[in-house]
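In this view, the complex is presented without one of its protein chains, the others remaining in place.
Per-chain residue numbering starts at 1, and chain names A and B are given in the order in which the chains are listed.
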Amino acid sequence: MALKKLGSPAALFVGAAAFLVTGLLLAFWYAPTDASTMGFSQKIFYFHAPIAECALLAFAVAFVAAVQYLRTQKSVYDRLGYVSVRLGLLFSLLVMATGMIWGKAAWGVWWAWEPRLTTFLVVCLLYAAYFVLRQTVEDETRRATFAAVFAIIAFVDVPLTFFATRFMPAGLHPVVFTTGGARMEGSMLFTFCLTMIGMTLLLAALLRLELAEQALKEELDELKIRAEAGA
Amino acid sequence: MSLQEAVKYVAGAYGVILVAFFASYWSAARRLRSLERQVRALKDALDKREQTTAGGEDDV
Partner (left out) sequence: MGRRQYAAILRKDLIRELRTREMLVSMFLFVMLALVIFHFAFSVRAGTDLTYFTGGMLWVTFVFGALLGLNRSFAQEKDEACLDGLLLCPVDRVTIFLAKMSGNLIYLLVIQVLAVPVFSLFFIKTSYAVHLGPFLLVVLLADLGICALGTLLATISMSSRARDLLLPIVFLPLVVPVLIAATAATTGIFARGDGLGSLGGKLLFLAVYDAIFLVAAYGTYEFAIGE
């Protein structure tokens, strides 16, 4: 499996921790406080944004795995898709949670229908449906096939949803979570890059761990079948 | 919002993140260990069974 080339889970976790802890320290003691009205609460950005990008990365992995499954029918791709969507959903829920806390700190409201929060809400509901789909299809091959089809159209829908939210009229609270956009200050950008790398490593580590679990589950099922055959 | 309050929220956000990832890692590791144990146990049992049947055939 290509992922094994990334290294053992342990190494990935250590790497992730190193980057994340360093990034966190830099965020508070090196990067300047945001000049806008967000002030100190902007510090949440250094984890919030990487988590969001990793969620989308996980869904992209699921998309690729789905395409590969439909092409090759190898169950390893179904397992990869399942694990990726699960992690993507976890990351998406975290985006929502941190986004809401940031919103409360910066703007005084727990929720606002601004494009990014709304998109991630829809994304959560969308990929939650993935699990409902898997649960209600009993035949294994069919389940994997349908899950793959869904993972493909779901991923395609994410950017469409984001663009569509632009059509929503701006509410009373024009909440916008940006930090100077692409023109972040040097020190902010550096810190952000560190946490971004760290979060990606964390995603890879969790993926490896969960994939190992799925592989073991299959091995266990095969052993059980052998045991019953012999008995 | 005062700095005091802001710090509380920022700490809260990072706390949520920490808890979520730790919980995810811990539950995955726990399930992995339990599965490894089950696989090993089943493998041992199957090997033992194959040994006894092989031994039994020799006797005949």
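The rule is short, and it goes like this: a residue touches a chain if its C-beta (ideal position, glycine included) is under 8 Å from a C-beta of that chain, and two chains touch if they have at least 3 such contacts.
In this text the structure is predicted, and so the values were computed from the model without any measurement.
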Missing chain touches which shown chains?
A
Looking at the whole complex, which of A:62, A:126 or A:212 touches the chain that is not displayed?
A:126
Hidden-chain contact residue, picked from the options A:33, A:75, A:161 or A:214:
A:161
In the complete complex, the non-displayed chain touches which residues of chain A?
70, 122, 125-126, 129, 132-133, 136-139, 142, 145-146, 148-150, 152-154, 156-157, 160-161, 163-165, 167-169
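Simple rule for what comes next: only the chains that are shown with their structure count from here on.
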Whole-Å gap separating chain A and chain B, where each centre is the average of the chain's CA atoms:
21
Okay, in this complex, where on chain B does chain A touch?
1, 3, 5-7, 9-10, 12-14, 16-17, 20-21, 24-25, 28-29, 31-32, 35-36, 38-39, 42-43, 45-46, 49
Sort out for me which residues of chain A touch chain B in the complex.
13, 24, 39-41, 43-44, 47-48, 51, 90, 93-94, 97-98, 101-102, 104-106, 108, 202, 206, 209-210, 212-213, 216-217, 219-220, 223-224, 226-227, 230
